[in-house]
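Complex shown without one protein chain; remaining protein chains in place.
What follows is subunit A.
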Amino acid sequence: MSDTPDTGAWRRLRARPSAVVAAAVLAALALLALGAPLLTALEGQDPTTYHDQLVDSARGGVPYGSFGGIGADHWLGVEPGTGRDLFARLLYGARVSLSVALGATVVQVLLGVTIGLAAGLGGRLLDAVLSRFTDVLLALPMLVFAVALTAIVPAGFPRPLLLILVIGLLSWGGTSRIVRAQTLSLRSRDHVAAARLAGRTPVQIARRELLPALAAPVLTYAALLVPTNIVVEASLSFLGIGVTPPTSSWGQLLSTATTWFRADPLYVLLPSGCLLVTVLACTVLGDAVRTALDPRERSRLAVGTRRAAARPPKGATR
């Protein structure tokens, strides 16, 4: 087979301008986050140093100057009340927000695939137990549970890791359901049946026969999980149980910024803009990946092009 589904998918993905733009945006964000120490050094600032002289203490600590104190020293202005550099806090915040979101997604996918496969391939009892457990997890009010979990963990535990674990462990239910459903439908296929007759163990079947077929839906779903996780991190930080100060994250920035929307609009617009762009890019890319990996989509596209080529020019029929 010269035209493998993978390369076809890749080509179709690249053919979509929206997908390319979204990927470029995400890559740029990742670069900015990775290069945070370099970029802030270039600016000559760091994310935690207070600048008392840059805020108007008598007016509630609003930054001096227009647009939240934007200038040559502080490229995106300073934080009200503290005078900390906003550019630095946004970049360092991106590191936390993006890594927590990606880490949590990895945990969710690993758990979801494992449990979904076990439920789909295992016996009736195992399936029932795992499926009901998944149902319970999906029904749990995630945020409340996360608040409770983060409250009982000792203070010394690194917060970003804790957030990854809490988000990852509490919301793998969706992935697991998709994987189980897919597994159930694949199980009755001939090649799986043949493998089972050949005496392969369920683990071997899962690895060699099922996982390749599961890749498309799981990848697609994962791409959509990332933005959700960014938002969950933001909400947890908003509730004050996210990262510990003085570490910044987009959620932490937003949580302190909300009251400032009138007095210092830029302070609110920057973190929410970052969040919006990231979530939008992830969603667009996720959608593009789904379409590109979908075999039906491929044929539909192909059919469409052939038909378009075969159809005579509009004016000719008249």
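Definition applied: contacts are C-beta pairs under 8 Å (C-beta built on N, C-alpha and C of every residue); 3 or more make two chains touch, one makes a residue touch a chain; residues count from 1.
Here, contacts and distances are computed from a predicted model.
Undergrad: Write down which listed name, "NADH-quinone oxidoreductase subunit H", "Cytochrome C assembly protein", "ABC transporter substrate-binding protein" or "RNA polymerase sigma factor", is the UniProt protein name of the chain that is not shown.
TA: "ABC transporter substrate-binding protein"
Undergrad: Check each of A:A36, A:L76, A:V100 or A:I241 against the chain that is not shown and name the one that touches it.
TA: Missing-chain contact among the listed residues: A:I241.
Undergrad: Spell out the interface residues on subunit A facing the chain that's missing from view.
TA: The list for subunit A reads 48-50, 52, 55-62, 80-83, 151, 155, 240-241, 244-246, 256, 259-260, 262-264.
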